[in-house]
Structures are given as C-alpha cells and as structure tokens.
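A short write-up of the structure that comes next.
Apart from one protein chain that is not included, each protein chain of the complex appears where it belongs.
Entry: chain A
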Amino acid sequence: MKKRIVSLLLAASMVATLGACGNSSNASKSSSSSSAKASSNASKADPVQNLIKNTKGSVDLTLWVSETSQYQKVMKEIVNNFKNKYKNVKLNITIGSESEANTKDDLLKDPEAGADVFAFADDQINDLVKKGVLQEVSTTYTYDPKSVDTDTAVTASTLNNKLYAYPMTASNGYFLYYNKDVVPDADAGSLDKILADCEKANKTFGMELSNAWYLYSFFKGAGLKATLKDDGTTECDWNSKTSNPTGAKVAEAITKAAKSKAFKNLGNDDQMSAVKDGKMAACVNGTWSSDAVQKAWGDKMGAAKLPTYTVDGKQVQMGSFSGCKLIGVNAYSKQTGWAMLLAEYITNPENQMKIFKATGEAPATKEGQASSDVKSSKALNAIIAQSKFSAPQRVGANFWNSANSLGQSLAEGKYSDAQKLLDDAVKGITAAVK
C-alpha cells in the first residue's frame, strides 16, 4: 500500500510539472501583450519627459568607444555630464573599449550581448543595417544631425534614404602628406610632378595600391563606379570600355605611375618607418599618421588633397573614400529610448568639439569644421579639402579581396591585357555571395 502511494505521488508530481511549464509560457505571452497595450495608451506629451516618467528602477547601458586613452577620457566626461543632465534617473553606464574598426565583427557575433550604444567606422553601416543590428534614427529629440552636420557626414550615416547613425567625427579618410624640402607646394597637386621630384631627390612616394581602399581613388577620380546595390552585391564598372577615360586606360595609368622608381606600394607601418628613415618624401595616408609624419618632417610637413594623375594625356583629380566615425544604437538594446538619448548627447555639436579637442579628429558639424581650431590643423584642412572628391564607402563584401588582388597586379605591372585583368576583377567584385 505504502509503495502505491509513493508511486502515485510521483506520477502526480510529474503531471504537475508538465502542467506548470505549459502555464508559464501562457503567462509570459499575456504579460507581453498587456505591456504593449500600456505603451500605446501613454500620453503623447514630451517624449523625453514621458520616458523619464515611465522609467522605473535603474537603466543599464553599455557604451563601446575606441580603446585609446584620449577617447576613454573624453567619453567618461561626456557620460558624467549626461548622467548629471538626467539626475532623477538612475543611469548605470559602462564604457567598454572597442576599436571602431572591429565594432561590426564583435557586435555581429552576438548582437543581444553587444553594447547598447557604440562607435563604428561608417563603412560598416551596410553590414550592420543588413543584419538588423542598427536602430534607425527615425526621430531625434535634442538636435537634428541632418541640419547640424555636413552633407558628407550625413550621407555617411544614411542608407536607403534612412538615417541610421549619429555622425561623431569626419576625418577617417586619406589624403596626401608631402615633405616640402623635396616636393614644393606648387608640385603637390600633380602625381607626375611628385614622382619626378622624389626620383630626382632619390626619395620615395608611398601609397598602398594593393589595398582596395586606396586603389579606389584612381577609378573614382576617373568617374568609374564601385557602389552598393540593394541586394548587397557591388556594382562596379571599372572595366568599362565606353567611359571616358576607359577602365583599361586608368589601369595602364596606375601601372605607369607604379613603375616609377619612386613609387612604393607599402602599407601604413612600412610607410611610417620609411618616413622616419627619411627615405620617403610623400605618401597617401590618413590623420592617424599625422603625429608620426609631423615628428619626422616638422615644419616641412605639407598636407593637401590628393593630386591629379595623368590618364590618356589628361589630368584627372583622384577621388577617395570619405570616412566618418559614427555612433549607433543597438536594435537589440533593452533600453532603446535611453540609448538613443545617450547617442544624441555624445554627438551633439558641443560634445563633437570636445571630442575633437581631446582626440584631434575633425568634427562632423558644419560649424565645427569652419572653426579656427580645425582650420589650424594641416591634416584636417587637407581632409576637408579632399571631401569634395570623396564618396562614402559603400561596397559589398566581395569588393575587397578581388580589388586588393587587382591592385597588387597593377602595382606589379605583370599583365598583358589590362582589359582582361579588369574584366576578371570586376567579375569577382560583382559576384554574389556564395
């Protein structure tokens, strides 16, 4: 008899647990629908006040910014000011360090575990939007980036006519550094003259042709395209036979320049060591190298927009990828409202100037770029001058490897038929993701 009771009890408990798990899932469903109702009934007064009123308990936010001490320091200050602004709410904001270049990779690994607000380089916007990780900036509450920031910066934050991020800095592109001892100011506008000057002085000119990011400048300058299509592949006409100049002519022009004794296809590190050794007298590089170049050349450092180069006997201005650092909000954030407010606060005009002063990176605001502080920096002036000829970086994932490979072939100059080389490269660049 005793055994039977025990077994019955066990059987009953089994049934009970099964039932309980069914109940719990029902309960969670009903709670989610009731919360949805509550939000739609909320009053339609000032959204920020609404948010403050509806926020119960503490708000936990994570912010990812560059690991450099300048960024960490200025962000700490900005975040503290933000907390002071909303004193009535308990804001717990953690500042993590994450290089802007890696944000996409680390965020996409697990968006739900990523930061609520993060800084990233604008070339990642396509992937981030495509993966649904970026919260669209459909409304702003404290300032309007579209009217405050430069068109270049706003374009960089926009995809398919929707704003997806808040511009923070606008100096992530590349331009020309030159040593005035070797290349006089008057010659800095033409690649041919720069190369001739360098050859004469037995110095070198550095540009990383085997990196598609730099290679783009020649084709973009000649009016050829590499842009993103809606399906995520790249549209590219670098092999065009009908354009003027044709793709093949551009390719030959690149090889001709690269054949110069002075032209060195070198990456950033190698360029900087050559600059330091005094072997290199001019290079295409970005603001991140500004300190190193300044140290090596001192007052003789010149910075200017990219030069023109010769295609088919004509001078063509080199284009470039513009580069902005943006602040984005994670679409998987549990505190979307607060995350958006924080992102807005970090990128408002005063704080952009604060970031500029701390890091030396040009602000994205029209007013900021016109300020005397920015104007006094050679490098920033050069990048602002180059921005007229630049386009935001909008290419598919298959662009890079094929275009790098094309750059390497053009730099080595070991091809017999430029048109065929370009045709192959464009096939790779425009290929669908397999």
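Here are a few things to note about the model shown:
The rule is simple: a contact is a pair of C-beta atoms (placed from the backbone, for glycine too) under 8 Å apart; a residue touches a chain by one contact, two chains touch by 3 or more; residues count from 1.
As a working rule, contacts and distances are computed from a predicted model.
Think of the chain that is not pictured: of "Maltose/maltodextrin transport system permease protein", "Phosphoenolpyruvate synthase", "Heme exporter protein D" or "NADH-quinone oxidoreductase subunit I", UniProt labels it "Maltose/maltodextrin transport system permease protein".
The chain omitted from view is touched by exactly one of A:61, A:93 or A:133, namely A:133. Only one residue in the set A:101, A:292, A:331 or A:385 touches the chain that does not appear here, and it is A:331. Touch with the chain that is not drawn comes from one residue among A:148, A:182 or A:266, which is A:266. Residue positions on chain A in contact with the hidden chain: 3, 6-7, 10-11, 13-14, 17-18, 21, 25, 32, 36, 39-40, 42, 44, 47-48, 50-51, 54, 105, 108, 111-112, 127, 130-133, 135-136, 138-139, 141, 210, 232, 259, 266-267, 270, 273-274, 331-332, 336-337, 340-341, 397-398, 401-402, 404-409, 412-414, 421, 424-425, 427-428, 430-434, in rising order.
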